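One chain of protein is taken out of this complex; the other chains stay put.
Chains here go by letter, A, B and C, matching the order in which they are written, and residues are numbered from 1 within each.
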Amino acid sequence: MTDAPTNGNGSDWPGAPVHTAGDKRTELDELIGHVENGNTVAVGGGLSSREPMAIIRALIRKGVKDLNVVGSAHGIDIDLLCAGGCVSESSESYVGFEQDFGMAPNYRRACESGDVKVNDSCCYTVVQQLRATIMGLPFMPVRSIRGTSVFDMHPEYKTMTCPYTGEELTLVPAVQPDVAIIHAQYGDAHGNLRIEGPPVADILFAKASKKVVASVEEIVSNERLKELGGANIPYFYVTALAEVPMGAHPTACYPFYAYDRPHTKDYYDQAKQGAEAFKSGYLDPFVFGCTSHEAYLEKVGGEDTARHLGSWKDGDEAWMSLYGSTPA
Amino acid sequence: MTDAPTNGNGSDWPGAPVHTAGDKRTELDELIGHVENGNTVAVGGGLSSREPMAIIRALIRKGVKDLNVVGSAHGIDIDLLCAGGCVSESSESYVGFEQDFGMAPNYRRACESGDVKVNDSCCYTVVQQLRATIMGLPFMPVRSIRGTSVFDMHPEYKTMTCPYTGEELTLVPAVQPDVAIIHAQYGDAHGNLRIEGPPVADILFAKASKKVVASVEEIVSNERLKELGGANIPYFYVTALAEVPMGAHPTACYPFYAYDRPHTKDYYDQAKQGAEAFKSGYLDPFVFGCTSHEAYLEKVGGEDTARHLGSWKDGDEAWMSLYGSTPA
Amino acid sequence: MSGQVTLGETMIAAIARTIDDGTAAFHGFGSPLVQLALHVAKRTHAPDLVLVAGATYGINPNPPFLAPTSNDWVMDRGSEAALDIEELFDLAAAGRMDRMFLSGLQIDKWGSCNVTRLGANELKLKLPGGGGGCNLSCDVGAMTLWTAAHRAPANDQGKRRYRLVEKCDFITNLGHRTLDGRRPAELGHRGGGPDSLVTDLGVFDFDDDGHMRLTGLYSDTSVDDVMESTQFEPKLADDVATIPLPEPEVVELIRRLDPMRIHERELQPGDRKRGFG
Partner (left out) sequence: MSGQVTLGETMIAAIARTIDDGTAAFHGFGSPLVQLALHVAKRTHAPDLVLVAGATYGINPNPPFLAPTSNDWVMDRGSEAALDIEELFDLAAAGRMDRMFLSGLQIDKWGSCNVTRLGANELKLKLPGGGGGCNLSCDVGAMTLWTAAHRAPANDQGKRRYRLVEKCDFITNLGHRTLDGRRPAELGHRGGGPDSLVTDLGVFDFDDDGHMRLTGLYSDTSVDDVMESTQFEPKLADDVATIPLPEPEVVELIRRLDPMRIHERELQPGDRKRGFG
């Protein structure tokens, strides 16, 4: 028996990676070292929930450039990355603040100035492109897209005639993000992650990406993780994780804290006034001026804010009061 | 505004069904009315676990014929259906008793006599064929199968040249079972099902099939179902369900009861002796002779057996003792 | 507006009327009028509706109040089950999703919508993007379109920024014709396309040819109002009726479901004062 077995098939396909290290815990600043200039990045969470904001602020501070962001429905995460000058291409399907505030000012500016190449996708297209990677296939078929301008925008989409039915189908190529950045409620030292509530596309991102880096509210034992309901992202997809409490702020990370709407309103108001105003009114104080996540948490109100945003648990009235535009 | 809105696209595609009734509870005998002669049937569970045995016994008593069974790794379920004369085609990927007893005697006889058309599949092929149906696609690509005799056995498999990479891929057509028969631990009146432990292919079966009929150990409130961890098969896939305690016996349905190995050994010993012996030694006493599930449960030892098979919870020694060949 | 029914409430009820019992329907995000319409339908004429919430993908949730953002645990409260993102879209692709609700900064006479960009050649305004609408518009059984910004008043130069346009700069969500005039059925799409449009000026269906047709007006709007604010000429139904007002129970239900009046953020400021009855 040989230690390095011979292989008569001569395959040199490296395959997608599995991350097998026994202890993957690290610090936020180490974590973001896995994101490199020019990477295709999948950002977890969506809209006003569970976006990896601490990671994003750290990436901006580090000055990461030329990211291609892919995903489904996003808000302040992609808008902030655009404001920070980190993005050169957007393949998201939505970036905005819904009816709450409307369009995403920094994202719009970056797209309209040409700094960010607009390469809009659509949720199911993204799902199918990630699934192709997850299944090791070069593409996935979909029935839709043909006939829309989204099809014309994407020369990489192809069509085929179905050999079973004779109908035409769209083919969308596999997308393999270089790295997925995810914020989860819980993780264990081995890297098993547990997302509570809607997982959005995070699980697909984790399975499809070459690397997954995660911030979590709490690192717990594997036993505790199972008591909580178990991992929905097994550890071998995960490259590294760091415990970063309030790491999704100002988006929500239930059950720990709700969406910080007053902070987001302030963000939006600053952003709406233009790039310069946003730099001095938001980026400088909240991103560049806070050299650590701990400094950021102090800046946004420390324990008081954490407690206030955790008060959604006190009943519907308390919960509803969090959606006003001023801090309580 | 019209009550029946006009539709300029002229599509008459019926789509896959959603089952929206408010209360889907029924009795076992009603439940099996959803399975018709000639149906393609997906049987839930696998090997020695969570197989819908009470449903299967009721189908045999009813005299259902010409089923095409599709699935992954099965044992006594498909073997018994074959013994009962219900099956005319098998597209399973495995039917046997592992190293515990070996080959499945009734299944073998039915295949070798020509009563059952052998149309073996393979687990990932089945997964991809179900996924195609779930995604509304006529087929799914896979990289594997070409070069094996399984490919030659299936003229419905095709190949295509990938327009992205130039490589050849296998295409497997969508499979839409007429009905999935599933045994779950818990369900609610609306038909939400919760499977605990390995779901095998049940969730895929539920999503891909036109109808899902389920037996469950306990029907609980939706609130309770969520406390238990929530549905993994949402109600709208489910046509009807019945509370059938011990409905997977002699296969396991943890946490309620372990695998009844002595009963299964008796089954196997009878089956091995030939079709006649199996009819008089097993089918007559345990299937035809028990006109209800309650009668069957009495026949196999009633409360004592239930308690004994539930004793796996008492510790590893107690659990291990259940794998002997005689009842305790 | 005490004692009166508001425009928002009337639009919600009109959208709710497009939802059949015993079907599955999905609201996207950023659409409180539609979210409320689904909850109204579920709690009135369509108890067996499979209500799939946008962004959370919860099934039949019972939110204590409408939140201003969709992917919030508030909106998932009381769900009896949950879907993954892939499962939601699979349902549509497999023909199981009977109805979806779409809008756009441009909506053309065939019911196609643009939520991607203004400027057919040069990018003039980047819109947030279509979410899942592009795929869904080809796949779902039928679509209800809506907009609360149909009215297009002339500016000082007499120019109007139409929401209902002759031709979209970009088709994000497909209606009954592509930009080059093909029908979805020619593309093998299985979805039935848009069958209704609810706006702040009236309600519409689509004729057999797939062309938008005015079928109803509010008590304070006229055919002329509609024509003036529409870049193309909509067909007119033989009998353009007055849009029915919601029953008092429905009004009360809406006010209970949305105590913060989140849905009024969708309305033009001037329309928030409109009331009927």
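Here, contacts are C-beta pairs under 8 Å (C-beta built on N, C-alpha and C of every residue); 3 or more make two chains touch, one makes a residue touch a chain.
Bear in mind that the values here come from a model prediction, so they are computed numbers and not experimental data.
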Residue of B:Ile56, B:Ala83 or B:Cys122 in touch with the missing chain, whole complex considered: B:Cys122
Which residue of A:Gly38, A:Gly63, A:Pro163 or A:Gly230 touches the chain not shown here: A:Gly230
Among B:Glu276, B:Glu303 or B:Asp316, the residue in touch with the chain that has been omitted: B:Asp316
Residue of B:Gly22, B:Gly38, B:Gly197 or B:Gly274 touching the missing chain in the full complex: B:Gly197
Interface residues of subunit A (partner: the chain not displayed): 1-2, 5-11, 13-18, 20-22, 133-137, 188, 190, 192, 207, 222, 226, 230-231, 234-236
Interface residues of subunit B (partner: the chain not displayed): 46-49, 72-73, 92-100, 103-104, 107-108, 111-112, 118, 120, 122-125, 127, 131, 142-150, 167-169, 197-201, 203-204, 252, 254-255, 258-259, 261, 312, 316, 319-320, 323
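Note that in this section only the chains that are shown with their structure count from here on.
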Closest chain to the centre of mass proxy, which here is the mean CA position: A
Subunit B and subunit C: spacing of chain centres that average the CA atoms, whole Å: 42
Approximate Å spacing (C-alpha centroids) for the pair subunit A, subunit B: 38
Centre-of-Cα separation between subunit C and subunit A, whole angstrom: 28
Multi-partner residues of subunit A (each touching 2 or more other chains): 142-143, 167, 169
Residues within subunit C bordering two or more other chains: 82, 93, 139, 184, 189-190
